[in-house]
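Only one protein chain is missing; all other protein chains are in place.
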Amino acid sequence: MTSPVTDTTNTAARGAVEVRMEGLSRRYGPVVALDGLDLTVQPGELVTLLGPSGCGKTTTLRLLAGLEDADAGQITVGGADVTRLPASKRDMGMVFQAYSLFPHMTVQQNVAFGLRLRRVGSAQRDRRAMEMLELVGLVTQADRYPHQISGGQQQRVALARALAIEPQVLLLDEPLSALDAKVRAQLRDQIRRIQLEVGITTLFVTHDQEEALAISDRVGVMQEGRIEQLAPPTEVYSRPATPFVAEFVGLSNRLPGTVSGSTVTVRGRDLPLVDAATPAGPVTALVRPEAVTLATDSSGDSGPLTGTVIASTFLGATSRVTVDLGDITILAQLSTADAAGLPAGSRVSLTIRPDPVLVSAADAPAESEA
Amino acid sequence: MAAVTSVGEAPLAAPARPPRGMQAGRRRRLNAFRYVVFTFFTLFFLLPLLALLRFSLEGNTLGTWSIAAWKEIASYPGPPPLLSAVEITLELAVLTSVVTLVLLVPTMIWIRLRVQWISRAFEFLCLLPLTIPAIVLVVGLAPVYNKIRHFELSALMLFWAYVILALPYAYRALAAGLNAIDVKTLSEAARSLGAHWFTVMFRVIAPNMRQAILNALLLSAALALGEFTIAYTLLYVNLQVEMYSISRNTPNASVIFSTSLAALVFAFLLLLIISYAGRRRRRGMR
Partner (left out) sequence: MAATATAPAGARPVRAGRRLRLPAWIGTTPFLAYVGIFLLLPTGIVVVNAFRGPSGALKLGSLGTLFESTDRGFFINSFELCLISSALGAVLGAILAYAIATGNPDGTVRRLYIAVSGVLAQFGGVTLAFAFVVTIGPVGLLFHASWFYAFPWGIAVIYSYFQVPLMVLVFLPAIDGLKVQWREASESLGSSAWQYWRYVGGPLLWPAFAGAALLLFANALSAFATIVAWENQIAYIVPQQIYLSINSEVGLSNVNEADVLALGMIILVAVIMTGYALLQRRAARWLR
């Protein structure tokens, strides 16, 4: 669902702004949350910060929002330096993870709140609030109170409220984490659709990689206060820059291999390398389960790429099959129809698709788990 | 009725994430405000207590010092009305708190487990004493106590009324404790393993309410230690009544100050200990 950022007609017309963060640092006592972080969000772009708890993604968002002060660094929005500005003056819309709607106000009053603060007349306020409610599809709930609507609806109201003030930047702090899986999928698509329609520069924070991959123009994978890779979703997935990214985003099989020249030899097959300059020697190759294909093996051989199916996990459209190759186990991802033909105990032979492979330092010999 | 902060209770909104900061300017202003507020209230609450302390250490003539008043807590010259009053009141405190617990704990657990439909009415009854001031209760109790007086029993008979007075506080403390544990699941698990109701109540639920039970115990005891109205009106003698009559007869008897202060500090230390005991428990369970 990504839209090329190079389409500037919509964004230019809306006056979307660039957000630039340079050298941001923040510590809480002895804990360093951010260490000299640099990030630039292009006008109209949706960048997602993805990472485990404590990686600094929420801290970055809060520094941008002005809810906390950075220890060092600079934040520029649309060319203006906002580092010293308090949150109330930064003209940003923020959607929180949960509980942020004011319980004593109706949905409409919530959405209109920002306008009321700006002394917009009540007729105009109501009109604008209704516009926003239409955008998120909740016009019928305008007179309800937050405790009377569902979690997903509450977050849509929060989005409407944030957009009502026509902010320069939209910030979303794990807005879907507190919702059920089904609602989560629907809502994230809706958020992305609205974001494209309005054309607003957006920073999204989540720990759910599926979300990040589905809606972002670029994904920034973070760990321990640093961005490990900042790139469009397809690149982050298929050409991970570091082992952490490879393992955090999607699954990886860890297979021992040997590098020589510009390929790595894994179980007798030569695979191209992501980084051609990798020094020769023993390594661990990270192979995606979907790069592994299985076929029934009736030849009775026992080569390095033949094994027995141990189990398969049904995931809906696809299934993940665990294969025992004697010395290690490997995960393969197949369509469920294919997996059905390979019940536990079948002898199979494997092929590994020759996608470029990332390698990391060799594991200790005893460890060979995927 | 709504929750009241009990000693040792966790605050309602416990943050689940790492500590979040606040904007620096706001934090500074907030800290200045808190500093001023705490200084003011510490002085406000401390000064009268310090005055009590000072006067409890007063000698026979004004301006001198003597710790006689504190020694007197242990032994009062001549017939010791104060000592016997202290004794009676301590006994009342124990009696009140024990009876309150015996009355409330099994009943509340039983209701929570088996008779939920009664809990609204039960809550109403427990909180009713808040609505009936002690002085009003005593008007209605007088006829009942007149009959009891017929048998010339001691001031210990006051405990019947004290338990009623303690009901709202003990109920709230125990209810908070019951709310903090999943009574239904625990009892179903125990029953599925073969426990009878008695076992469930006293070996499964009650031990998990230790904090709340301690709280209730302390609140009931504190109530008995500080009670004046009912004892005074029904012409019994307890600690507060005795101190009052001493103050009427010998207004500068420092022993009343030392006794008051001792009782206060005693109750305060107990509450503080409970508060810290609560914290360690929670850490362990996390």
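The first chain written gets the first letter, and so on, giving A and B; residue counts start at 1 in each chain.
To be clear about the criterion, contacts are C-beta pairs under 8 Å (C-beta built on N, C-alpha and C of every residue); 3 or more make two chains touch, one makes a residue touch a chain.
Since this is a predicted model, take the numbers as computed values, not measurements.
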{"item": "Contact set of the excluded chain (shown chains only)", "value": "A, B"}
{"item": "Options A:Ser100, A:Gln153, A:Gln190 or A:Ser312, residue touching the unrepresented chain", "value": "A:Ser100"}
{"item": "Contact footprint on chain A, counting only the chain that is left out", "value": "65-67, 86-94, 96, 98-104, 113-114, 116-118, 147, 158, 161-162, 165, 171"}
{"item": "Residue ranges of chain B at the interface with the undisplayed chain", "value": "1-7, 10-15, 20, 26, 30, 33-34, 37-38, 41, 45, 47-52, 54-55, 62, 103-104, 106-107, 110-111, 114-115, 118, 122, 125, 128-144, 160-161, 163-164, 167, 169, 219, 222-223, 225-229, 232-233, 235, 240, 243-244, 247, 252, 256-257, 260, 263-264, 267-268, 271-272, 275-276, 279"}
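Operating definition for what follows: only the chains that are shown with their structure count from here on.
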{"item": "Separation of mean Cα positions, chain B and chain A [Å, integer]", "value": "54"}
{"item": "Chain B - residues contacting chain A, complex", "value": "17-25"}
{"item": "Of all residues in chain A, those that touch chain B in their complex", "value": "26, 28, 31, 53-54, 58, 62, 66-69, 86-87"}
